[in-house]
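Each remark here refers to the structure printed beneath this line.
Only a portion of the chains appears, each positioned as in the full assembly.
Chains: A and B, in written order; residue numbering restarts at 1 for each.
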Amino acid sequence: MDRRSFNRRILLGGAAVATSLSVVPEAVSAAGPVKTAPAGGEVKRIKLYAEKLPDGQMGYGLEKGKASIPGPLIELNEGDTLHVEFENTMDVAVSLHVHGLDYEITSDGTKLNRSHVEPGGTRTYTWRTHAPGRRGDGTWRSGSAGYWHYHDHVVGTEHGTVGLQKGLFGPVIVRRKGDVLPDRTHTVVFNDMRINNKPPHSGPDFEATVGDRVEFVVITHGEFYHTFHMHGHRWADNRTGMLTGPEDPSQVIDNKITGPADSFGFQVIAGEGVGAGAWMYHCHVQSHSDMGMVGLFLVKKPDGTIPGYEPHEHGDGPAGGGHEH
Amino acid sequence: MDRRSFNRRILLGGAAVATSLSVVPEAVSAAGPVKTAPAGGEVKRIKLYAEKLPDGQMGYGLEKGKASIPGPLIELNEGDTLHVEFENTMDVAVSLHVHGLDYEITSDGTKLNRSHVEPGGTRTYTWRTHAPGRRGDGTWRSGSAGYWHYHDHVVGTEHGTVGLQKGLFGPVIVRRKGDVLPDRTHTVVFNDMRINNKPPHSGPDFEATVGDRVEFVVITHGEFYHTFHMHGHRWADNRTGMLTGPEDPSQVIDNKITGPADSFGFQVIAGEGVGAGAWMYHCHVQSHSDMGMVGLFLVKKPDGTIPGYEPHEHGDGPAGGGHEH
């Protein structure tokens, strides 16, 4: 976005209302214009594998032998179509069911609709997305943009209860033209009493430097409700997690109740107004956090240090799994 | 709404923002203008009976011997007043407590306020509604429009716990002038581990044809939290379930956490962008869906067929209970 289009964007926004950024210590925001999502409309193809992991868990991966929990982040722009060539390398039937996107019943990923995949089999699932628009009857049709997710619907029960326990889930982000792109995206899945199926009290931790634009996708699975809380950072309880402008009535929160298959996302500027630090994020249900549903958002100073933090205090250090833009 | 008023409506909306409906397979939307709710202001009267059902459950009905679970859908327009002549045909005290509407303390439906009804007794409950408006002090008063519900507050405990278990609840919709009217409304009540007090694994199922505008009212009662999920269809997490326009920041979702006495509603165009099919809706808490909190949204092609669906797979076929406009 060049300077001219940036000014035009301000003009189209709510610029008539005068507000000012308050002065806070260590406030750091990138001075340059943000990167934004382009219009969609592409037809994309990926291969996706369902695999057993060495530890008995299960995962989705883009290459054989590379499955992860959560599965790979899939990003689309409204208008895109994605064909997923899905291969089941396991010895039990499995499927791919997606939330939020447009798919015909043959891509439902359920046994009810015979859209699962037997052991050794392959199936192409097609997901479509669309921009918002007016229908022929004058009403508004919402677009596909959102923080969504995909998961198995077959392993263990008709609702994939065992597949979900073992790790068959992953994030999908659909962006609208003009949506702000982050520097990095992290996925947090509250799956029963674990985060991303890791052992308790072992994160995952995520690293950033003060001023980075970091996106979190938060997904819940399993049996229990949770409350996702992050220290020192907040977000708006709306589609993007960011206010659309000064008229946006959305509540700003740092704690949100979620249940199985809920998903939401948001972006923060790491350390904005609060500086570097080892910022906890955790489930705020007291027994859940006490049992270890806790990770760290490790926000470093530009020199790489984190005030007051000694890495050995909290298990095995920062996790991978971040997705760079 | 004639062509001229339809154009005027577009003009008043957010028409300055250019958007376009994406092309999707089998996208079907009624070409004609939608029907909308009129201004309210009427005084209406109904009779309502609380009855024991043959199977030991309890229900509300508009005629003696016709009680149902959930009770009848009550629709009002903002400004309407409803007098409910309520008769208790049972051998235990019962009441009628409504959410969201305006009622004086004598219509509270609680024992605390002596607004319940003894066996064989009759009482008139009066519910009022109002449009949004400015107060004398300049602040905005919200209107009564919403997806609400009524229920017993007396049977078994001071909070009607047994009455709720046995089926004493029903939906209330209050519409604002200009709200879009659906072709059909269905009510889904997650009441402990059952849907509409039916046995597990027996729906209810709901039928539609691709392109129908179908409204769902979703109510929760009892002891547990749930997550309501629908396959292949989405809604906006706001008052109407529909975006008000391109500036509406509401999150679009297909899964929502709810707890006892929560209610929300939305409209979908059946099969929009996804076509015909046997689309599951279910609680996404894994043990709840596995135990049978599942129904089908059966979206037919115009020729009446549903691709890939054999009715005997899922119990006893489509349920009644729909409410036509």
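Going forward, contacts are C-beta pairs under 8 Å (C-beta built on N, C-alpha and C of every residue); 3 or more make two chains touch, one makes a residue touch a chain.
Model, not experiment: these values are computed from the prediction.
Peer 1: In total, how many chains does the complex have, if 2 are shown?
Peer 2: 3
Convention: only the chains that are shown with their structure count from here on.
Peer 1: For the identical-sequence pair subunit A and subunit B, what's the CA-based rotation angle in degrees, nearest 5?
Peer 2: 120
Peer 1: Report the inter-chain centroid distance for subunit A and subunit B in whole angstrom, where each centroid is the mean of the CA atoms.
Peer 2: Whole-Å distance between the two chain centres: 31.
Peer 1: Quick one: in the complex, what on subunit A touches subunit B?
Peer 2: The contact residues of subunit A facing subunit B are 78-79, 97, 99-100, 102-106, 108, 110, 112-115, 128-146, 157-159, 161, 164, 221-223, 225, 236-240, 243-244, 248, 250, 257-264.
Peer 1: For subunit B, which residues count as touching subunit A in their complex?
Peer 2: For this pair, the touching residues of subunit B are 6, 9-10, 19-22, 24-26, 29-34, 180, 225-227, 229, 231-232, 234-236, 242-257, 269, 272-280, 282, 284-287, 289-290, 307-309, 313-314.
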